[in-house]
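Got a structure for you, written out below as structure tokens; questions coming shortly.
Excluded from the complex is one protein chain; the other protein chains are retained at their positions.
Per-chain numbering from 1; labels A and B assigned in written order.
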Amino acid sequence: MSQTVLAGTQFSVQIHFLSPLINGIANGAAYGLLGLGLVLLYKSNRIFNFAQGEFATVAAIVTYVFSSGTGWLPDLPFFVAAVFGLLAAVGIALLTERLVIRPMFNRAKVILVVGTVGVALLLIGIEGLLPYPKSQGLPTIGQVFGTQDFIGRIDGIPILYQDIAKLLMLAVLAFAAYLFFQHTGTGTAILAVSQDTTAARVVGISVERISLITWGIAGLLAGVAGILLAVPPTGTVTPGAFTGTTLIVAFSAAVLGGMTSLPGAFVGGLSLGLIQAFANADSTFVPGLREIQNSQELAVFLVLLLVLLVRPRGLLGREA
Amino acid sequence: MVADTQALPLAGKRERTLGRLGVRLLAALPLILLVLLLPAKDDNFSHVAAYAAIFVMVGLSMNVLTGYTGQISLGHQAFLGLGALTGANVVSSGVHSADPFTFALGLLIAAAASGGAALILGAVALRIRGLYLALVTLVFGSVFSDTIFTLPSLNGHDAGVPAYRPDALATEYRYYLFALAMVLVCVYVDVWVRRSKVGRGLIAVRDNELVAQAFGVNVLGYKLIAFTISGAMAGLAGGVFAFWEQAFSDKDFLSVAGFNFALTFVVMVVVGGLANRGEVIAAAVFFALVSPLSPLLPWVADHTHWGTFYGNNKFYISNVIGAVLLLQTIVMNPGGLGQVIGPFDSWFGGKKFTLHDPDGDAGVGAMEDSSVRA
Partner (left out) sequence: MSVLEVTDLTIRFGGLTAIDGLNLKVDEWEIVGLMGPNGAGKTTAFNCITGFYKPTHGRVFFKGNEVTKVPPHRKAAMGIGRTFQNVGMVKSETALENLLTAQHTRAGYGPLQAISGSSVVRQRERDLVAHSEVILDLLGLSAIRDKRIGALPYGTLKLLELGCALATDPDVLLLDEPSSGMGPEESDELGERLLSLRQELGVTMLLIEHHVPLVTAVCDYVYVLNFGKLLAEGDPESIRNHPEVIAAYLGGEAPEALEQTELPQDQQELAEATS
């Protein structure tokens, strides 16, 4: 009898452990994907881009519009639509750079941040006014390739292809971005511009071109994030959804990992995703937290505060 | 080089000041009459006007923190919401009208609660500098609303908490006059903050923390003062808001709605031109009128052809308006509305009317020089 009880306890601990673990990693990958763009723009411009979430949404919406085939919308193959989506995100990012960031290059950083807030608001508004069904989502990887959605189950919990894709894409992009900054001329140029634009000009770097390239890459990263994340059940193509929910956590994840570290976005994203999942009222071990709805948000805030007060440069960052 | 500016005898100076005051009052009379009498025509007008009054209080609150002290708050909806929550909970006694004493107490506690919350936030977070502080306020605003406002014991077990007005304020027009009175309270506090060493200390902190210290200003202490006053004003506004809606509903402050509030408030104070009371008030009124909760634009829309379109999209339309104004202001027009209203404002104050601003006041520029730099 005691053996059965023991076995039963083990089983339920596993259940309570596994689900948040999987969810945590999946969400964490999302935060990391958005976080990469945030870190890039902080490394290069020393600002927080509050419009990053909407860059992602733009890509998702365009992809949806070109591939869903509902109503008068075209019905292109997914990958073609995705290319359009990425182009749209890059385009919006470049426009932002040109119209908002460039004219205010020399102003205080906080003004630029307020500017990105304005861009986010504007994008939410424009997206909202477009006529398309707002609560839909993009097709999952499984749907695109015509297979089932999950690779298998562990103890009854499905492991989704979508989540694996998010994780893989995050790892690949983080690594690629890291190599880009360490080993390419453009990457070094971006760092040079971020530290001293005058000195960079003196050595022949075109600050304007570098700025465009940086924002273009940020747009691309946002676009990839948007297309992977705007997938049911957790994601949709709703205007403002990414900004209101994911972006805040993505920022915190970037701070945790180190706002100046691209691999940090990977580490911070996954770590925060896990912390959040285990702090969630439905699955937490911490007594008392179950009473608070949205306790996972509280956990995020506490982590953010802790990092900024104790170790501002984050886990992998080299400076605050 | 010593200029002789003491030519006028004391008596003459006094007469001149009184005379100038009289002229200003006379010029302001039509505006005063409009503000007092127009809302009386229609309950809807009063309802909108009261909403604008609430926004004005929030604008003044943001002005103390961001305008004078240069600290940016991206989560101010938390203080507004806490005030509403507190006001409604203190008064909610199950009867259909509040006893005036409890009502007043509720508002007082609302202000105190939000002031206290802001003080605690400041105490914890003020060691964090620059942009990171902005991020912390953003996350704080969202998290505070989502955790505290959703507590079943505080939000009426998810059904909302009723907030009944006292009988004397039952009509929309009377409630509007009350809201106006609360605005005047905030204006009074703001005037005395600005006119005293408190305002000067805050502005010194914004402008140059080292100089502020050399002048004897306790920089950390004054930042906390700014947070507290700002929080208290927002809390009072929140209390007035709860009784305006006659309920507290957490949904008004959660996630996207809350975030929108927060951003609108920042937009408001930036577009209004920082640290300038008249301009912040004007901007607040404007944004109240175009905001999604405002009944004004739907009324306009109903009377034109755009009714249905507006009705389905009012949220997004107000976003676009606000965002365009914000971007236009900071990119092209750093003085904010101030650059537009400024000439009228100084003419009002007795100087010659001129479009050229010789003193070159900062507006957004004030925030640039502040310690909010990253």
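The definition used in the following text is that a residue touches a chain if its C-beta (ideal position, glycine included) is under 8 Å from a C-beta of that chain, and two chains touch if they have at least 3 such contacts.
It should be emphasised that the depicted structure is a prediction, and the values quoted were computed from it without experimental measurement.
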item	value
Partners of the unshown chain among those that are drawn	B
Contact with the hidden chain (one of B:Leu34, B:Leu184 or B:Leu210)	B:Leu210
Touch with the omitted chain, as defined above, among B:Val189, B:Leu263 or B:Ile321	B:Val189
Those residues of subunit B which, in the complete complex, touch the missing chain	1-3, 5, 188-189, 191-193, 195-198, 200-201, 203-204, 207-208, 210-219, 225, 229, 359-362, 366, 369
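Operating definition for what follows: only the chains that are shown with their structure count from here on.
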item	value
Complex contact set, residues of subunit A against subunit B	46-48, 99-100, 103-104, 107-111, 113-115, 117-122, 124-129, 239-241, 243-245, 248, 251-252, 255, 291-295, 297-298, 300-301, 304-305, 308-309, 312, 320
Residues of subunit B that touch subunit A when the two form their complex	72, 74, 124-125, 127-128, 130-132, 134-136, 138-140, 142-143, 146-147, 150-151, 255-256, 259-260, 263, 266-267, 270, 313, 315-324, 326-327, 330-331, 364, 367-370, 372-374
